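The structure under discussion is supplied below as structure tokens; questions concerning it will follow.
Excluded from the complex is one protein chain; the other protein chains are retained at their positions.
Chain IDs A, B and C follow the sequence of writing; residue 1 opens each chain.
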């Protein structure tokens, strides 16, 4: 590894990255530029983050607003593939990583840095996601992953490390859960969740009401969808990010979007996570409802193939690859007809599409019901069945 | 078509098949044997069915109990593949068709019949399912599908037809919904459901409470799973069919298992259906929870491929085909480790797995958390990432 | 079926369609417009075809040159997916059907016809391909398939039919093989080929030398490929159709491109066909060689999925469907890097890519060989292997 002069660190203002700033300076003798991605994690997390970075020893701090771009260019493309990782996980953390990595590289180019750094641990997926994106976008830049190098393995040792250097830090010595938030979701790991036999306690969840605490009356929300993207909520035209924020508000009240799973990490072991994706869960239900109307049988089956493959691609951080371009192009093609209107019911943790229509609907009351029509002659069914089952018939006859 | 002497009719006791009995006799001059499959549709539907059949003119009526076999040999194999049709439909009607067709063929062989008949309409999936199974199991037997031949296209004309022949029938002239039930589910079509913009009314649902009417307190149920099959409910060892019945009781109280979708029929058009699968929904959630613990990443991804393919196979009635044998063999192999215990919470229409464990779990608290262990050295991650992303790196370098 | 006034017939000038012209007039009382698609089947087949059509009773005859469009808009898109039906068949007949159907519909619109007709038999794939395209492009037009209606089931009866009407026809009463040709290939069915235990006789093959008769010296040909399309042969820039013609000439001399298979027809039974695709086989080998250089492992695996699905789509005549758009968009995305140069050896029935290079090659001698380099540190392999196999390790430890 060549000597490093200037490193751009993905900085959050939390304990870990606060310690990484001085650690990088001491261990690599380099200048540290803090980069903060605003992906909708909330004002609280961003408040004073520049001051904190400078106080930790960063020579500069860039806060970049990625909220709109994340929703439009990373989340919606993924939604158009129908990706759900391992049947349940809506990929909230995964989808944010490539845009953060891309913006981080852009800052590195701007400031003339020769290295990139992040605060991901050595057992998680995020290190792979970040560094795979770096490899695709900036193969010439070195990567420093302090958690794989240092021996500061506890919160106490990190706090001591900062205290020794007189770096102020408001973090507490104990933190039960590890959380990650962006506009799409918040994730929770650690604490009692490490035992899958242990039900999550109330303290785990931070965004949503519990179904029990949710209102006793259902709420109905109307979404308008154009080519696979939500463009209006309850009749109000909004850009994608603002739709998501509004739906987060509506759905979290009703306890919608909680998930509690054991998943396969890319690095070979399993982990248990709880996720809250209130608005996203509503959006998924709406898009599924539109698909029911507009996709024919073969297209819908194919979309499951696209989504199955893409869910792993996103989870694994393989965003900046030719495979991503290929699957997305296929999904975009299917989404050209995915327009319409859906009314969804929010109630006690559940979202249900109760009304749906589309100008591109292939459903027709005339064709589906049992009366005669011009399109479908019931006598055709015999011929269809005979040829559809012909190989079974031939096979059965051959066995005789 | 050769002249037919004796036909075995899949008889339900309802209006349609009551009329088919005399219609077959008059139009084909043949003897009619009624065959009634008991697949758990309920005592009410079966009560007096033999008398009715004879009264309609059948020379014999066979009622065959298929309940245990259906759950063990058709439903559980399908569950082991993880099949869900078009993301939502739990295949309740589809899974029952092959076993009914198979038993019907067995009766035909027993009585020396030369034809088979059913009361499926000419626009639906069931005609294809039945006749595809017949083609595979009895290619020598002729098939009569009255709905594709006759001109008795309304309930009134069917009632008139029976009245003219003095055949008693308790059916009413108006029936809003078309329903089909077995131990796994009940389906509802017709009426206001023909407009997807129309929310289902309360009369649609017959098995489950609405979430609003469900108890305000959650209920917890414990399932024990052995190799992909539920063997005990709340600690009580039960055979598969009895587990299902018990879970239907528990889950329907809490409004669990309602689905309202527009789906692609095999015959090329879309239809809208509402389904209630209370116990099945609980079982699916339990099996998914076990899979989370025991399947590695590649196996789980593969299982999605198996389930995607198999869901169409079951929906399409292609049960008695080599493809079924192949996919099932693959699913059985994955299921050998699918054992464990799951606690599920039933509340206001939702089922959630809140506790899960398995003797074959690949989850390990030691490996997942951030402390050191013998299996995973965090320094390995760097090498992994470098090679995992190597083609991206090479591609990026090649572009320079 | 409504009464028909004007029908456009896909006319070839052969015995079948010559008889269909008067048959349509007599049986439907309609005007018949002959439509001849020039898809490169050869000057011999097209010579005098207009006169023949008029002599048969057609009121007009349109000959439309589709050669360039077929190669550019149907064959190359299919090649970009890597489609090979059932591992062997290069889809020569299948790829021509949609463009013929589309041009036929355009003529129908131009002349104000209310029906379409074709000369496909009732057991083959082509009837499905034509009529599926008609359904997508002109659902309002009626379709007449004489072979499924009439009783003129032998060549003798067809000749008699024409003779009775004094329609001149040079066809002979006996014809062993049924053949279909276009610029891409010629197919052969019938005669001794109907027994798969029977080796094809020399008379089957019409385009290519047998390997035994091919020259004793190999010939080398150089192809230049740009984004998945051959643009030059032996250094000469040519448009796609002309490349194909030139390669047909070169490759047929060397006996390249013969295939003899039993395949699954869409309509449920198997058939045996022999195909000659000389130039196409060379093009496939060149494109495969470029893919070897430019596609990473995941992209190449994905391309197999695209090709597997698309081969059935093309074979089944499902060209004008949303699924086609989706898969093609995915394939086009992968093809953006498929540029380069390939030298191929033609010898005694075989084509072998012996030299290959690409500006987008991911192959690098420096990286592949065992010396040190900047991109790959051999010590990374240990970490890679440890995490790559971690779930196996955990599983093995769990079993203890």
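In this text, a residue touches a chain if its C-beta (ideal position, glycine included) is under 8 Å from a C-beta of that chain, and two chains touch if they have at least 3 such contacts.
Owing to the predicted nature of the structure, the values given are computational and were not obtained by experimental measurement.
The chain that is not displayed touches the following shown chains in the complete assembly: A, B, C.
Annotation: of B:27, B:88, B:222 or B:299, B:299 touches the absent chain (contact as defined above).
Screening C:12, C:56 or C:132 against the full complex identifies C:132 as the residue touching the chain left out.
Considering the complete assembly, chain A touches the hidden chain via residues 296-298, 360-362, 364, 367, 375-377, 379-384, 386-388, 390-395, 397-398.
Interface with the hidden chain, as seen from chain C, comprises residues 82, 86-88, 121-123, 127-128, 131-132, 135-139, 145, 147-148, 153, 190, 194-200, 211-212, 218, 260-272, 288, 292-293, 295-297, 300-301, 304-305, 308, 312, 316, 318, 320-322, 343, 347-350, 352-357, 361-365, 367-372, 375-376, 378-379, 381-382, 384-385, 388-393, 395-397. One chain of the complex is left out; on chain B, the residues touching it are 139, 264, 267-269, 295-296, 298-299, 302, 305-306, 309, 318, 321-323, 325-334, 336-337, 387-391, 393-394.
As a working rule, only the chains that are shown with their structure count from here on.
Any chain bridging chain A and chain B, meaning touching each of them, is among C; the list is complete. Note: centroid distance chain A to chain B, computed from Cα atoms, is 32 Å. Between chain A and chain C, the centres computed from C-alpha atoms are 42 Å apart. Each of residues 264, 267-269, 295-296, 305, 318, 321-322, 388-391, 393 in chain A touches at least two other chains.
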